[in-house]
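In what follows, a structure is listed as structure tokens, so that the remarks can point back to it.
Left out: one protein chain. Kept in place: all the others.
Chain nomenclature is as follows: A and B, assigned in order of appearance, with residue numbering initiated at 1 for each chain independently.
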Amino acid sequence: MKCTPTEVLLVDDNPADRELTSEFLSRSHYPSHIHTAGDGDEAIAFLQGAGKYAHVARPDLIVLDLNLPRKPGHAVLSAVKQSAGLQRVPVVIFSTSQAPADILGSYQLGANSYVCKPGNLPDFAAAVTTMGDFWFGCAGRHCSPEASVAENVAIIPIEENA
Amino acid sequence: MQALETTQDAGVNTLPIRTALMDGLRQTNEITLNVLMVEDSEADQELVLRELRRSGFAITSALAQTAEEFANLVHKNVPDVVLADYNLGHWRGIEAVEILRKEGMDVPVILVSGALGDINAVECIKQGATDYVLKDSLARLPIAIRRALREKQIERERMQAQRDLACKLEELARSNRDLEQFAYVASHDLQEPLRMVAAYTQLLAEQYRDHLDEKAQRYIHYAVDGAIRMQTLIQDLLAFSRCGRSDMGSEISDCNLILQRALDRLTAAIEEARAHVTWDPLPVLPVNRSQMEHVFQNLISNAIKFRGKEPPVVHVSAHAGEGAWEFAVSDNGIGIAPENADLIFAVFKRLHTREEYPGNGIGLSLCKKIIERHGGTIWVGSSDHNAEVKAGSGTTIRFTLPTKTQEPNS
Partner (left out) sequence: MGMPDVDILLVDDSQEDLDLALHALRREKLANKIFAVRDGEEALDFIFCRGAFEGRSLEHPPKLILLDWKLPKVDGSQVLREIKSDARTKTIPVVVMTSSKEERDLINGYLLGANSYIQKPVDFDQFRETVRTLGLYWLVVNQPVPNAQPVGVR
């Protein structure tokens, strides 16, 4: 259905998990470009187009772990959903946490979806591939990937204790 | 030490013998006693002190004649006992009790008085005096003092024991909390690296299949198998440790719904084994829903797992008993030998090799823990606990659940 690759920002502090997730996202039936960030600050910098990220395209999807060093996932989620330029980007929380407080909290902060990272590989593979199939293939995007850089730069009010 | 005085009627030449006797007595029976006397008559004071020394006390004493004097002396030196005259003219000796109470001093007060009258005596005891002794029956005084001191000692020991117990309980509670937290954190943090080991060894096998010979693939298989087993083990251990928490409450629940949820979770296993599961109507009982769901899931899963050659047939039933319902999960599987009937509930105890039947041996011990926390019992076999269980003829696991909740804080 969609030919242009989906731009994805994957935020996870564990490089092994980043690679695992990227591997199975790339096995989806639809193409994607996976950009990764290892912590909340890097993620925000990417989204703001700051510094070395000055010319990256705004992502069509953010896959976000909760357990990040320094700035927790919820803070990143909050910053994105409160930014006029970024709030329409779907955010999928992808975390090992099954704590009801984490799940409810994520939805209340505006997360579009919450996926618990399965513990075993076959389930993990199936979940991530399906995630890719849906968000890259079916789900509509709010603007085409050729959007101008100016449109990408949004002043994100980052609350420290979001 | 005061010189022994002669009494008026001594006259007799018994002094040296009495002195020797008294010395002897003092040496064997001596109790040091710090006495604070509230008395305005010196003569009476002397009488009392002499009586006490005679009966084996080594006395240090002080005298107070007014409330102020009393308060001061009590501050300087807390006495072992207060001997108070009831009527000092300007002050009632019983008020010493009040002063002591205000100072938070737990000192027995014995009234040593002239004619007191029964009513007044009872009144004084009510107001806090430990005892009263009449001045013309001073021989009773040492006995009264000994008894008062003994009672104080017992009381002190009792309070200390209570404090020790409270301390130990707090220590135990703290230790339990620490253990729980450790179990939770350990298992949580342990799962992460395990997930990586399991996932990447499997990926390795998959992506380098063409480059790996049979031995290498077998090695990887063992590694993956070990990692996956460890994952399950940690999750089960975590469930086991969390099961004991006192804040897992119970509520009135429909056991039919709980059974249904357990069966939903077993859909794949049931389909794969072509199992036929049936059930009788189950009661409504006060239980912890998620724990009971785990029990049903585990028992039915076992019934399916330990099957014979035929597709498993499992039946869940329940009937009411005295103050409890008795449930049964029976199957047509390989059965359990009678000598193993108790063993199967022990943690990590397995009766088969992993090649024969998978599992880590925690499931049933967790069920037992859950059932017992609810106040029930769980066992293998017929309703009669002692009846013979034959191996190979299927298994029935029975457990009871009380009709009324057992835990104090549900």
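Structural remarks
In this text, a residue touches a chain if its C-beta (ideal position, glycine included) is under 8 Å from a C-beta of that chain, and two chains touch if they have at least 3 such contacts.
These numbers come from a predicted model, not from an experiment.
Only one of B:54, B:101, B:229 or B:289 touches the chain withheld from this view, namely B:289.
When the missing chain is restored to the complex, the residue among A:4, A:26, A:67 or A:87 that touches it is A:87. Taking the complete complex into account, residues 1, 87-88, 90, 98, 100, 103-104, 107-108, 112-116, 126-127, 130-131, 133-135, 137-140, 142 of chain A touch the chain not shown.
Following the convention adopted for this analysis, only the chains that are shown with their structure count from here on.
Centroid to centroid, with C-alpha atoms defining each point, chain A and chain B lie 51 Å apart. For chain A in complex with chain B, the residues that touch the partner chain are 14, 16-17, 20, 23, 96, 117, 119-121, 124. On the chain B side of its complex with chain A, the touching residues are 191-192, 195-196, 198-200, 202-203, 228, 231, 235.
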